[in-house]
Structure formats: C-alpha cells, structure tokens
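Just one protein chain is left out here, and the rest sit where they should.
Chain lettering (A and B) follows the sequence in which the chains are written, and residue indices restart at 1 in each chain.
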Amino acid sequence: MAKISIKNYIMNVLAIVILYALLKFLIWNGVISRYYLGIIIFICINIVLATSLNLATGFLGQLALGHAGFMAIGAYVSAITAISLKGSGLPNTVMLIISLLLAAIFAGVIGILIGIPALRLKGDYLGIITLGFGEVIRVFINNIKMTGGAQGLTGIPRISNIDNIFWITVVVVTILYTLTNSRHGRAIKSIREDEIAAEAVGIQTTKYKVMGFAIAAFFAGIGGGMYAHYIAFLDPNTFNFMRSVEILVIVVLGGMGSLTGSVIAAIVLTILPEALRDFANYRLLIYSGLLVIMMIFRPQGLFGTTEFSLSGFLYKLRHNQIFSSRKKIEEGD
Amino acid sequence: MNIFLQQLINGLSVGSIYAVIALGYTMVYGIIRLINFAHGDIMMMGAYFAFITVFATGMPFYMVLIVSMVLAAVLGVTIESLAYKPLRKAPRISALITAIGMSLFLQNLALVIFRADPKIMPAIIPKRPIMIGPIQIGTVTITTIALSIFFMVLLDFFVKKTKPGKSMRAVSEDKEASILMGINVNKTISITFAIGSALGALGGVLYSVAYTQVFPTMGVMPGLKAFVAAVFGGIGLIPGAMLGGFVIGMIETITKAYISSQWSDAIVFGILIIVLLIKPTGILGKNEREKV
Partner (left out) sequence: MALLETKGLGMYFGGLKAVDNFDISVDEHELVGLIGPNGAGKTTIFNMLTGVYLPTEGDIMLDGLSIVGKKPYQIVNMGAARTFQNIRLFKDLSVIDNIKIAYHNEMKYTTVEGIFRTKRYWAEEEKAHQESLDFLKIFDMQAYADTLAKNLPYGKQRKLEIARALATNPRILLLDEPAAGMNPHETKELMETIHFIKDKFDIAILLKEHDMSLVMGICERIIVVDYGKIIAKGKPDEIKNNPDVIRVYLGE
C-alpha cells in the first residue's frame, strides 16, 4: 500500500510542478495576458471555495447555502489584518500568511458557533438556516463601521499574486484530500451515507458534523482572504446569497464528494461566463440555460463521488480500458 | 398611536403580498419537496406580464390581473414539465440547483428582453386615500389586502372541497399511495404549479403597483422573504404560509419604522433562525422523527 502511494505522490507532485512551470512559462512569454491571469486567479479562488464547501455538502452531506458568509468573514478579517500590518515592514508573504491564517481561524470559529445549533437540523431546513446565517453575516458587515459598511472597504494591500494563490490552492486541495482519506474523513462520509448507522458503529456524529462544517468554513475563510488581497476592495454585497449559490453550483456540477470534480467544475464554470462574454447580455442567459440542461442530463455531477486519479487514468490508458469500456457500453446498448 | 395603526395596516399589506407568494413556495414544496427558487422570478414575470398588458391593451386592473395570472400559470407549468419533471428521481440537491438555474434564467431572460432599468408601473389601481376614523389608508393597500384574502379563501375552498384540491393533498401526503388510488400525479403536480405560479403573479402585480416599479431582479428579495415566511409558518402547509407571510410582513414593517431599516433584513432572518432552532418544522408544523 505504502509503495504505491509513494509512486502516486511523486507523480502528483510532478504533475503540479509541471503545471506551475508551464503557467510561469506562458506568463513569461506573454501567452497568458493580464486578463487571462485574472481568470486563472479566480479559478484558484473558486477551487478553494468549492472544495471546502464540498467537504460540508458533498462529503458530510449537509446542505449549506451560506458559504459566502464564511468567505465574507475571511475576506474582511484578512483585509483588516493586512491593513493594520501595513506599516510593520513585514514581507508581503509573511503578511499574507498571517492575514489568511487569522481569517481562516475566525471563519472556522464562527463555523463552530453556527454549526453547533444549526447542524441539529437536516436537509432543506439546514439549507435554509445556513442561508439565514449567511444573510445575517452580510447585513452585519454592511452596517458596522470597522468593515467600511455599505461603502466598501478600501486600501487593502494587494499582496496575493499568481504564485502564492497557486500554491495556497494546491495546499488547500491536498489537505482536503488527505483529510477525506483519513479515519476522520471516513467518519464524515459515513454521516453522509447514514447518520443513524454511523452512530451505531461508534462514530460521534455531532462532533464530526461540526468538525466538517467548521473545516469547510475555515477554508472558505482562506478563499475569502485570497479574494480580498487580489481585488483589494471589498463590497459586502458581493457576498450575497447568489455567491453562495455559485459555489454550490460548482460543487454539485463537479460531483458531490469528488474534490477533483470540484476542481474541474471550478475551471469550467469560471471560464464559461468569460468565454460567453461576446454574447454580451445573452451571456448569463446561456450560462443559466446550460446549467439547467447539465443538471437534467447529469444530475449526479460530472464525477459523481469518484475522484479522478492520474495513476488510475494512466493505468486505464495503458491497458486501453477507456476505449474498451466505452465499447462495452455501446455493445450493451 | 395613529401612526402605529398606520404601520400595522402597512404591515398587513406587505404581509399579504408575502403570504400569496409564500403559498406558491409551500404548495410546490408540499407536493414535490422542492424549494422552487424560481418562484420569486415567476412573481417578477407576472409583474412584467401585467406591465405589457397595460401598455398593449389598456385593460382595466382586474382584467390585467387575470391575464397576468393565467400567463404565469402557463409559465409555471412549462417550467415544471421541462426542467423539474426529468429530475423527480434525481438527488434532491440536483433539483434544487435546477431551480436556482431556472431562477437565473428567468432573471436574465427579463434582462435581455426588458433591459435592466426599472419600468414604471402605471397606477392601474386608482389612488384615492380613504379615511377610517383618523387613519388614512390608500386604495392600493386596501385592494392588496382584500385581493390577497379573497384568493386565500378561494384556495382554501379549492384545496378542501374540490376533487383536484383533494388530489393535491393526497399527493403531498403520500405520492405512491395516491398513484394506487388512481390519482393522476403528473396532472396534480401541474395544477399545483399553475395555482402557485398564478398566486406568485398576483403577488408580483400587487408588489409592482405598490412600489410602482418593475425590474428583472425585483423577485429576488420578496421571493426570499416569502420563502422565509413559508418556512416560518411550516413549509408545505397552506395555513402556515399565510400566517408566516403576515408575521414576516408585520415584523419587517415594524422594524423598518421603529428600529432600523438597515437592520430589518437581519432581524427577519434572525427570527427565522430562532424559529428553526426552536421548532424546525415551523410554527404550525409537526415534528417528525426518523424511524429506526
């Protein structure tokens, strides 16, 4: 088991390093313009938000409609921290790390405080109460002085860039991956599958529900912080209910319980509206229409609950299973 | 004191609009267990239907209302059969995302057709203040309250006394058993969407007349509030939606008048949170326990 894992590690690390080198190369020779770079950064932010929500909704099975609230908390805490650290002479990276960690911890703690009462509810009711909390957070930010209120928050140091955003995203996804494949991750998945059965085999369901929810909030906080330090301006109304929905759409479309699915759906759904820019006003009409059509034809999302694995893909490729399995399906029909 | 009474009547008026919209949410939830996020946008489309009808034909208010409600009913049934029906056996969250997608689709459709700038809704209800003792009430307010109550009574009669109404209750109680009893489930679901959407349009027309504006995202906030109202009263329950609508409208109006208009949304959602924590199935809902 361990030997195969080491081989997988090396392969995945290699793939990520190559991806990063390619990205740097394309930026260096100007293929990736400022505009494209912005899209890539937004893809990374959306990956962090979607994979974290996937932990709560896909792996833990708890419908959460207030993820933008945690993102907002992270964005504001991170921004305010960085603003107050501005004159301290700290290097940007250190400042970013401090701000993001504080943002994440803050969002995580609020996640625990909301999670403990809210997670007693199930299904749609949980969705509604998280929606309620998300809206309350937004109204709060809109009306207190510290956040700049409805006018927005300005003067945020622009300290995130493609390098740190890329690596933060890699770290977040990796942590979520190893977490979901540990005993704690299995406990989380067992709650999604059947809460009563989970408790009947000795899982402390309440503890793991709150834990999964809080970790999701923690990383949403990081996503919010990344956003704040890239955009350098925060408007509370960015973090409304529709923002939560956008993140949820990525999760469901990618496949609930599939991190790789979330990554790919984040890429697709961030590029799609941009690619449709030529259609001007019809852009969001097409986008929403496609969303409905995709749901009708693939309700379980692109990947279902399975993960895309590089080694598995290569194995199948080598043994020609991808084509033969397709053939099998065709013959079956 | 007079101002307070005035506010109460305003609250009643806002509440009755929320109540009729909430009915659409609750009926659909009751029958297919779907939070129909597109309902607020059907309400918006209803307002646009009324707006067009007024400009194209100059018909009187009641005719405009009927045309708008009928068109919205057709729209609701179409959406159900195209987008929701294929997903009845799919994971519920997929159906939820579809409803959200449909909501965005309607909003952007309105945006493409009518542009983003708000259209001024003509005063199709003649504005004459009526004095009851020392309190002055607008005709719009009175019409809103009266029409909402009229349709609620009508709906109550329909659900309790007519055959399709009884089928509706049967399907929301137990879909499989209803099929065995020979009830046409698909037809019943269509009827539910038709009625819910027509009531949404009623809410939309009244809302646009009261605030004199029609715009593509006008359904979002009232939709969300009406939905809160439905949950508040007990989602899936018709009397719950009515009660919830009035309570939420009242709370909102009172907080706006006496506490703070900026915080009123937070207070509405805060109350929703408290109700859900104390009694998750809403004020009138029954607590259910999972069987082991």
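The criterion applied here is as follows: a residue touches a chain if its C-beta (ideal position, glycine included) is under 8 Å from a C-beta of that chain, and two chains touch if they have at least 3 such contacts.
Treat the numbers as computed from the prediction; the structure is a model and nothing was measured.
Undergrad: Among A:Ile175, A:Val268 or A:Ile286, which one is in touch with the chain left out?
TA: A:Ile175
Undergrad: Pick from A:Gly66, A:Gly148 or A:Gly185: which residue touches the chain that isn't shown?
TA: Checking the options A:Gly66, A:Gly148 or A:Gly185, the one contacting the hidden chain is A:Gly185.
Undergrad: Out of A:Asn12, A:Asn143, A:Asn161 or A:Thr205, which residue would touch the omitted chain in the full complex?
TA: A:Thr205
Undergrad: Against the chain that's been left off, what residues of subunit A make contact? List them.
TA: That gives, for subunit A, the contact residues 1-2, 175, 178-179, 182-187, 189-190, 193-194, 196-205, 211, 257, 305.
The working rule: only the chains that are shown with their structure count from here on.
Undergrad: Just the number, please: Cα centre separation of subunit A and subunit B in whole Å.
TA: So the centre of subunit A lies 33 Å away from the centre of subunit B.
Undergrad: Over in the complex, which subunit B residues touch subunit A? Could you list them?
TA: 29, 33, 35, 83, 86-87, 90-98, 100-105, 107-109, 111-112, 224, 227-228, 231, 235, 262-263, 265-266, 269-270, 272-273, 276-277, 280-281, 290, 292
Undergrad: What residues of subunit A sit close enough to touch subunit B in their complex?
TA: These residues of subunit A touch subunit B: 57, 63, 117-118, 120-121, 123-125, 127-129, 132-133, 135-136, 139-140, 142-143, 196, 241, 245, 248-249, 252-253, 256, 281-282, 284-285, 287-289, 291-292, 295-296, 299-301.
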